[in-house]
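This is the structure I want to talk about, given as structure tokens.
What you see is the complex with one protein chain gone and the rest in place.
Naming follows writing order (A, B, C, D and E), and every chain is counted from residue 1.
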Amino acid sequence: MKTHHRLLLTGAAGGLGTALRERLKANCTVLRLSDKSAFGEALPGEEIVLADLANAVEVDAMVAGCDAIVHLGGISVEAPFEAILQANILGVYHLYEAARKHGVKRVVFASSNHVTGFYKQSETITADHPARPDSYYGVSKAFGEDFSRFYFDRYGIETACVRIGSSFPEPRDRRMLATWLSFDDLHRLISACLSTPVLGHSIVFGMSDNAVTWWDNSRARHIGYVPQDSSDVFREAVFARTPAPDLNDPAAIYQGGGFVKATP
Amino acid sequence: MKTHHRLLLTGAAGGLGTALRERLKANCTVLRLSDKSAFGEALPGEEIVLADLANAVEVDAMVAGCDAIVHLGGISVEAPFEAILQANILGVYHLYEAARKHGVKRVVFASSNHVTGFYKQSETITADHPARPDSYYGVSKAFGEDFSRFYFDRYGIETACVRIGSSFPEPRDRRMLATWLSFDDLHRLISACLSTPVLGHSIVFGMSDNAVTWWDNSRARHIGYVPQDSSDVFREAVFARTPAPDLNDPAAIYQGGGFVKATP
Amino acid sequence: MKTHHRLLLTGAAGGLGTALRERLKANCTVLRLSDKSAFGEALPGEEIVLADLANAVEVDAMVAGCDAIVHLGGISVEAPFEAILQANILGVYHLYEAARKHGVKRVVFASSNHVTGFYKQSETITADHPARPDSYYGVSKAFGEDFSRFYFDRYGIETACVRIGSSFPEPRDRRMLATWLSFDDLHRLISACLSTPVLGHSIVFGMSDNAVTWWDNSRARHIGYVPQDSSDVFREAVFARTPAPDLNDPAAIYQGGGFVKATP
Amino acid sequence: MKTHHRLLLTGAAGGLGTALRERLKANCTVLRLSDKSAFGEALPGEEIVLADLANAVEVDAMVAGCDAIVHLGGISVEAPFEAILQANILGVYHLYEAARKHGVKRVVFASSNHVTGFYKQSETITADHPARPDSYYGVSKAFGEDFSRFYFDRYGIETACVRIGSSFPEPRDRRMLATWLSFDDLHRLISACLSTPVLGHSIVFGMSDNAVTWWDNSRARHIGYVPQDSSDVFREAVFARTPAPDLNDPAAIYQGGGFVKATP
Amino acid sequence: MKTHHRLLLTGAAGGLGTALRERLKANCTVLRLSDKSAFGEALPGEEIVLADLANAVEVDAMVAGCDAIVHLGGISVEAPFEAILQANILGVYHLYEAARKHGVKRVVFASSNHVTGFYKQSETITADHPARPDSYYGVSKAFGEDFSRFYFDRYGIETACVRIGSSFPEPRDRRMLATWLSFDDLHRLISACLSTPVLGHSIVFGMSDNAVTWWDNSRARHIGYVPQDSSDVFREAVFARTPAPDLNDPAAIYQGGGFVKATP
Partner (left out) sequence: MKTHHRLLLTGAAGGLGTALRERLKANCTVLRLSDKSAFGEALPGEEIVLADLANAVEVDAMVAGCDAIVHLGGISVEAPFEAILQANILGVYHLYEAARKHGVKRVVFASSNHVTGFYKQSETITADHPARPDSYYGVSKAFGEDFSRFYFDRYGIETACVRIGSSFPEPRDRRMLATWLSFDDLHRLISACLSTPVLGHSIVFGMSDNAVTWWDNSRARHIGYVPQDSSDVFREAVFARTPAPDLNDPAAIYQGGGFVKATP
């Protein structure tokens, strides 16, 4: 359903942005694409507004005229803190300030499982478990969740914080049997966030209907996300090409996987 | 399955009563229908006993000889308190007193989502969340839940309090995407309540398998209700014919919808 | 502190009303006393307005002009349902309607431990545990709690539901070692309810600082009640004059004591 | 998937052992079968090592060389305490000591719903609810759960404690509508325990996808068990051949059924 | 108060037995002392019945004629499993069987903080947290808690499982600032267990009113234990004579202290 007229997609040139570009046209009349650097021409039904998230003026122009935002922009891996500070912390401030000024009332914010990466792989967590970030990146996503909560409580801007697991064409390793989110399910989840009548400020884990999982989305039922893919069809292949985990390795102990020992 | 010989259906002339009249014949040998005023002739397999719930003698006669009760009777919308007092408060007392005297051991009580109507549409609640009624009607249903709990703890009469959402042929507005309960699912739910080996005193939310929902029935798994319909097939049509909710309107903020600001 | 100008005390001629009559003068300039039947003359600082709670006009006159209400009125023991319906259900409706019409914004409502009388004496419960009333009386108090919640959510009238344990000069039996509430602590609790800056709608168990207890007031800390008496000083005397409980007797198993098997 | 080279199945001559014998060959290269007494010849892909669980030396030899263990051995019904002490308590100690010495890192331990048999049939419990065993047998299984937790926390041996409901070809009575676990689902569950990348120490209820259930496996999602059978197809037949439960009978009140009143 | 006529104290010759011997005379008319081996003569108000807990006949004689039991007997440190099996597992069975046969209805069972020794020293736990024993000894105490729960649910024998922290004349190290239980508070706690009107089956942590603590006794308020001593007066002295903990040492990480790495 085309629930919005002009929908902004940030981080449009990245992996997930590319996967969503075609799919999100179903949700809007005009899809505005944005990224930091030029990435080609707008196709029919699209428009492109480049912006550096650390630049308030550019972000303001990027947001002006939009009805809703899918915010994938910023840094999505571990990186030096100063870089993350600009893109993911200052950038979030700029984005929400622009939303506030221009009356945008709904945002889908790409958060991450790395907000809670220091929980164990044998634990089930909900959105109410306290943050245990596993990286500067994870801390910056926790910041985004708290910041958007503030703008909801203060200004009524609704946000879905989607803690994306591992969104790739298929699961790459055994950990991703739990964390995998197909591109189609990612789109289904974003569509649900955009179209549910009342969103509020919500945290939802972004995963497909995998048999193995560590996350409980029962506090986000009002969003209406129903995944239709599953990592299970890839299970045997993944087992065949990957070694058994070393259970003494923090990357196997904790949900964050390799992030829990990454250095930027 | 015909789990009971003579099953009493109160409120048989109302909307839900009419929808259940044919369906409930599958659950019993004799379906006794009751309402306040005459509503036609008994069909094969039926019998009719009229009763005013505020009249103890009539209620006693209505209950005598039955094996189980599906209690839809009383007022099911907001109304002046005095009217609700008679039908839904005094009436519940009369009904359970009759059940106690005549040895009826299982009741399906039509409670309502308006018992918890002042929770927010972005919250998920369980049967253990404290009541937050949104109307005199909602308060009267909270009373029925508490009263039946008392008769279970004191006299062992089992009751399922079914907090019916919105049971109509199809969802009428966006709120009902969450609250809709098809007539067939309503019947499935009542059948489950009538046939589960041990019911105890249980509260269960009456909703179909809708993608968007605010209610968690995990405390009522022993009932064995498995919905098979969903509001989702109506989603696009509902969006097409209804406006987006005003998120500053209490009717959009709270689960009870329009009831939270209704005056009798 | 005199936090209110004119304070209404209903049930003023009863046991607790008599105990509070002198004490509550410290909380107001004018103490308006009310009961169903005449009980003597007003003393200095007092005024008397008689009212039958089942009579809307009399209740309206009783409430008019008051700034806050301490509602002890109605039936406080097990009784036939019809009598309880008039005094404790219809009466609560009348009282809150009068409060709404006359702009009274704070009520202290005498609820009862019999709202949760069917919990076990070896359980600890909070205000969030679902009601398990042990009597018609207990059901009526659960009704009052739900009704006042509705009037808070709808109209902003703050209420403290005080689930009074056993308020007597001293504990009469072994059960009261847990449930005892001294008159002074009752007054401290009501004073806290009247003077805390923000009350909201709150449920608080009314008990002294007894060593043995079944109730956890941790959700009511914003009220600021600090009990200063304890049943412990009476412990040896109570043991000396009372028999050991029969642990197969429902009156010893359940918190409600004798109420769980009382017949009106 | 053949996730292990040599897999030990204890209790191989019992009812469940027999059901699993053929099925578990899919999980390993060599299936080592063990029981207390001789039960025939090894078939291709099998080897047999008899052992009395009460005999440390025999248990050690049974475990030596294995990569993982499915421990069904011991007594699986109510019995005199001294017998249970040998088989289920001393036996568990012997088994885990052997696993520790020989470097076995994963065990599937056949626990039982009788660990929590004194919860009510109208309650839903999770793995975090405290044990309420209903028999010496149930106490011994609670012991095994605690013992394996100790060996996980101390030595890193992963265990899945599978609280098996009622695993038979089909449900025998109305209670088993809730507790039934088909042989295929039992095998699916054990396979999931053997193959999930990270198991930790986990408790999981062993039941099929029954409509009526008392158990919530949401804390064991990391195991990835997806049942595919259901007792529901047997429902009408079970009702037809069994009487309605007597709700005053402890065997109908409590989840443990007949065990709650069994004497060894 | 002398709440019982003949009170049995097992383990009477041990450290805590000795500390309680004199104190418990206040609770009974006759104090029956028992231990495995002879430990001197009975003083006035005492009687001595020796018994090996592994010997059913001796335990039966020890229990016969008593009204209540304080069970400190058995092994109270880490030890080979076979020894613990005899004293703490078989012994508990013998004790409760004797209690059942002779109609003893209340037991105070010396459990241990080592039932939950694998929780962290920065965690607060309640009696509802699942067991995480740190030793064979801890597992055996978890067994005793489960076994006594069974005998309560089945036979109505009330038990207080007292998870004793560190009961010594004064705290010996920094860990004991949290776990210390003075002898007087131990006696207060046992007295509360013996005299509370309704005990049920309860788990209570045995600690004094220490500032630093890891344990929350809020589920045991019905016992009425009010500690009056505190480790704080020893704090400076303990700091002066002990080194700072090595936070990488499991003995400092986990509540069980040295037990988490003890070998029998």
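What we mean here is this: contacts are C-beta pairs under 8 Å (C-beta built on N, C-alpha and C of every residue); 3 or more make two chains touch, one makes a residue touch a chain.
Please read all numbers here as calculations on a predicted model, not as lab measurements.
S.K.: Based on the whole assembly, the unshown chain contacts which displayed chains?
M.R.: If we consider the entire complex, the absent chain touches A, C, E.
S.K.: Can you work out which residue in A:Gly40, A:Pro130 or A:Pro243 touches the chain that's missing from view?
M.R.: Residue touching the chain left out of view: A:Pro130.
S.K.: Where the complex has a chain not shown, which of A:Leu33, A:Ala142, A:Ile157 or A:Ile223 is the residue touching it?
M.R.: From the options A:Leu33, A:Ala142, A:Ile157 or A:Ile223, the contact with the absent chain belongs to A:Ala142.
S.K.: Which residue among E:Val57, E:Ala211 or E:Val233 touches the omitted chain?
M.R.: Here the residue in touch with the unshown chain is E:Ala211.
S.K.: Of the residues in chain E, which ones touch the absent chain?
M.R.: 120-124, 174-175, 177-178, 210-214, 216, 218, 232, 235-236, 239, 244-245, 247-248, 252-253
S.K.: So which bits of chain A touch the chain we can't see?
M.R.: Given the touch definition above, chain A has residues 81, 85, 89-90, 93, 118, 127-128, 130-136, 138-139, 142-143, 146-147, 149-150, 153-154, 260 touching the missing chain.
S.K.: Touching the missing chain, which residues of chain C?
M.R.: On the chain C side, contact with the omitted chain comes from 1, 3, 105, 156, 158, 192, 195-202, 218-226.
By our rule, only the chains that are shown with their structure count from here on.
S.K.: Among all the other chains, which ones are in touch with both chain B and chain C?
M.R.: none
S.K.: Can you give the shortest number of steps from chain A to chain E, where adjacent chains in the path must touch?
M.R.: 2
S.K.: To test your reading of the model: what rotation angle superimposes chain D on chain E by C-alpha positions, in degrees to the nearest 5?
M.R.: Rounded to 5 degrees, the superposing rotation is 180 degrees.
S.K.: Could you state the distance in Å from the CA-based centre of chain C to that of chain D?
M.R.: Computed value for the inter-centroid distance: 52 Å.
S.K.: Among the residues of chain C, pick out those that touch two or more other chains and give their numbers.
M.R.: Within chain C, no residue contacts more than one other chain.
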